[in-house]
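Notes to accompany the following structure.
Here the complex is missing one protein chain, while the rest keep their positions.
Labels A, B, C, D and E are assigned to the chains in the order they are written; within every chain, residues are numbered from 1.
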Amino acid sequence: MNILEEYRDKRAALNEKVINNSDKVIKRIYSLDTITYTEGALDEKTKEMIGLTTSLVLRCDDCVKYHLEKCVELGYSKMQIVEGMGVANVVGGTIVIPHLRRAMEYLDALFEEKENQE
Amino acid sequence: MNILEEYRDKRAALNEKVINNSDKVIKRIYSLDTITYTEGALDEKTKEMIGLTTSLVLRCDDCVKYHLEKCVELGYSKMQIVEGMGVANVVGGTIVIPHLRRAMEYLDALFEEKENQE
Amino acid sequence: MNILEEYRDKRAALNEKVINNSDKVIKRIYSLDTITYTEGALDEKTKEMIGLTTSLVLRCDDCVKYHLEKCVELGYSKMQIVEGMGVANVVGGTIVIPHLRRAMEYLDALFEEKENQE
Amino acid sequence: MNILEEYRDKRAALNEKVINNSDKVIKRIYSLDTITYTEGALDEKTKEMIGLTTSLVLRCDDCVKYHLEKCVELGYSKMQIVEGMGVANVVGGTIVIPHLRRAMEYLDALFEEKENQE
Amino acid sequence: MNILEEYRDKRAALNEKVINNSDKVIKRIYSLDTITYTEGALDEKTKEMIGLTTSLVLRCDDCVKYHLEKCVELGYSKMQIVEGMGVANVVGGTIVIPHLRRAMEYLDALFEEKENQE
Partner (left out) sequence: MNILEEYRDKRAALNEKVINNSDKVIKRIYSLDTITYTEGALDEKTKEMIGLTTSLVLRCDDCVKYHLEKCVELGYSKMQIVEGMGVANVVGGTIVIPHLRRAMEYLDALFEEKENQE
């Protein structure tokens, strides 16, 4: 199983556990998370870039993977995503590098998948 | 091996490494950690809930697992633990969600184990 | 002006600015924040203690002050609040001490105010 | 003196102290910081929005103020900036609210200044 | 009153409040904090440099000031302290810069005081 499937399957399986167990507060967090990235004065693309880069400085690998998927879906080029992560890396310091490494591996896999689909 | 055993075995094995190598400062941290969760003006249950939720906002999966074990042992219901983690999730933001997911998986396994023992 | 009034006035004035400017997402965060601390499987007191201690390990002075107010209002004794903060300090390390110092100053002022009101 | 001048004067005075004392590493950080926000595959505006929102989730008031100045300069509307900060607030949780409050105060002052200049 | 006295007086006054209110756990944290920086396999100077730089990446201004005082007392040159902070700044990213600025202001004041005493 490749790293894309591994992440997606694990995420889906565990999200089901959260939903089965969640109280009203956790349900609201999930629904808030959804409306947060919809178009408003800022477009969806910019909001996803914010999601990606804030996740990267907070060093959350799973959050980074999720927003990488979205950023690729919404049409960002690889270099645009790399540049966004570069800004986050300057802000967050070299402590971010191991997370950038894993993000790059995932990003490469996403673009490979995309090319195979076309 | 299930996720409970995997965590417990790894933790025990590595704690032994720490103890074998530790200086007086690390020894003191370990002993301080033990007395911290004993009953005082606050009862043990409330202190473990603090241990769990502060670990969750600081996004330390291993610490969360440890306090989940203790919270179940001390008699919290599943919904009480979920609600405590819900508060932590609001405080800490959606960046906490991947850690909540893993916590829910561990919590389910703990309650399953508990039911099998009864 | 004492430190209680200073905090309360500043907080109220700036919350008004947030509300005047906020989009639907920020409005939802504010409403979620309110329902988070209401009684459920856990009582209000435990939830406020979680609010206080997670704020302390995340080292947010203003959040700590807010939850100190609530904890005093809900009837915690000073020693119970101190013990809760002690647990948070062990979890979060000596980096939390300057925030603990400011919390203690605020806590003393709150109990002084409470005694004057009785 | 208003909050804009207070921040700008303090920042300029202290930056001078850093520059007078800095070694080659700190000099490089400063020069890297400058090239980070220049146009590439992503435009300057998107990069400043990343600077603002990553600073907000990392809860650095001074960094937020700096990027607010830049975002206003580059032509973002107030609602766009508010929405960007809303996303950051969801990611970072309610612990970000006190920083959002101070950011809103600064943002209002910046737009007031801008209107007076026009 | 200069920035050195302001910090020292405030710190002393609030430490008294902590000590008056503290439970056994907080007392232990304070005593652990003291023994942590005593000579062992590593000398006191190296330990204080660790105290300074870990405080800087965790962005705790008061902790930084405290360790700056100790580092100057123990005989570090200004350039050595600046270089140590430079390493911390690379690790922690540009988000550390505002804290570096305040640290530089305090460091300058400490060396000025030292020269006046000689």
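One rule holds for everything that comes next: contacts are C-beta pairs under 8 Å (C-beta built on N, C-alpha and C of every residue); 3 or more make two chains touch, one makes a residue touch a chain.
Source: prediction; values computed, not measured.
J.: Considering the entire complex, write down the shown chains that touch the omitted one.
T.: When the full complex is considered, the omitted chain touches A, B, C, D, E.
J.: Hey, which of A:L4, A:A41 or A:V82 is the one touching the hidden chain?
T.: Of all options in A:L4, A:A41 or A:V82, contact with the hidden chain holds for A:V82.
J.: Per the definition of touch given earlier, which of A:K27, A:R101 or A:K114 contacts the omitted chain?
T.: Touching the chain that is not displayed is residue A:R101.
J.: Can you list, in ascending order, the chain D residues touching the missing chain?
T.: Interface with the chain not displayed, on the chain D side: 23-25, 28-29, 32, 35-36, 40-41.
J.: Give me the chain B residues in contact with the hidden chain, please.
T.: 11, 14-15, 17-18, 21-23, 25-26, 29, 32-33, 36, 54-55, 58, 60-63
J.: By the contact criterion defined above, which parts of chain E meet the unshown chain? Give residue numbers in ascending order.
T.: Within chain E, the residues that touch the unshown chain are 32-33, 36-37, 40-42, 46-47, 49-51, 53-58, 63, 77, 79-80, 82-84, 86-88, 90-92.
Definition applied: only the chains that are shown with their structure count from here on.
J.: For the identical-sequence pair chain A and chain D, what's the CA-based rotation angle in degrees, nearest 5?
T.: The best-fit rotation has an angle of 180 degrees.
J.: What is the distance in Å between the mean C-alpha positions of chain B and chain C?
T.: Distance between chain centres: 24 Å.
J.: In whole angstrom, how far does the Cα centroid of chain A sit from the Cα centroid of chain B?
T.: Between these chains, centre-to-centre, one finds 27 Å.
J.: Could you tell me the distance, in whole angstrom, between the mean C-alpha positions of chain A and chain C?
T.: 32
J.: Note the residues in chain E that touch 2 or more other chains, in rising order.
T.: 23, 25, 29, 32, 36, 89-90, 94-95
J.: Using the contact definition from the top, classify how the chains connect: line, ring, star, complete or other.
T.: Its topology is that of a complete graph.
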